[in-house]
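The complex is shown incomplete by one protein chain, all other protein chains being positioned as in the whole.
Coming up: chain A.
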């Protein structure tokens, strides 16, 4: 496989990583996350979140180390370089399928939101078509359009954090106490549960060659993680304070239910709008994931990216129109989360020895040539 050489006009600044990694991580899982982690770790949910955050910092550091060792390579390039052509091909294909799973679970979950909250009668294929058209448009324009649109969507959705103000005023601090009641086992379970929600940082594998100032990659991706963890910590703690324990367990999407308390004089039921606005949170995920799937596909098999994209979009459309009951969507989400635990969190460490070997080689070369 050839290494990528990206023309200057297609490169992006490293600080975009802060935005795109963060938007990738915050997505459809966020709405249901406070409940899931609460069911494991109760009022001490902040412990598993922080632990997951620390693990993530380690994973990102490892990814950056690996990527830096191979310099201009992305994931398929690293895999073929370190594991050989055939193994590399198989593992890269696994990643394509995994990215596709992530994409499908995001879109299926969002369609479910829309159907539950706003338009129960709207057909899945119809919502799917609307979303996928936008995705197609953004990805078709190439990496810069994909990242640019994510940036715009990030800016147009980040203000929603301010909506938490109203629920915060109604927090009952009794719900946080007594602290430190959680056992090691629950913390472990809480960390596992968090894994699906925090996924999305795999984007770094693919986007790395496009980055202009590679020295700053580590810094900005770590910032993104800090921001994401802070966001999850905030929403989870607000949900725990606002709902009483058993009430929180009953809410499938606590974050969206939180918004139900918000009301403006000219806008009585803001929660309905919030669900619709959630599309701004979802779209960057979909766009970047679609780019990842189609681009990895192109890299691995040498097919044209636009054909990969077309096939993928048509497949997704068929998928969401055929499988649209909640049970299945949940199963898909769980499965993706479990796969992500290995491919997202675990895999960078598998590549670590190869990266070290690569560095040694590089040093020898340097020593010889000097």
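One rule holds in what follows: a residue touches a chain if its C-beta (ideal position, glycine included) is under 8 Å from a C-beta of that chain, and two chains touch if they have at least 3 such contacts; residues count from 1.
The working rule: contacts and distances are computed from a predicted model.
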item	value
Chain not displayed: protein name in its UniProt record ("Regulatory protein NosR", "Nucleoside ABC transporter membrane protein", "Spore germination protein" or "C-type cytochrome")	"Spore germination protein"
Touching residue (missing chain; options A:150, A:257, A:285 or A:316)	A:257
Given A:10, A:156 or A:181, the one touching the chain that is not displayed	A:181
Given A:38, A:243 or A:319, the one touching the chain that is not displayed	A:243
Missing-partner contacts on chain A, residue numbers	116-117, 119, 121-122, 126, 129-130, 133-134, 136-137, 140, 172-178, 181, 243-247, 250, 257, 260-261, 263, 268-269, 271-272, 306
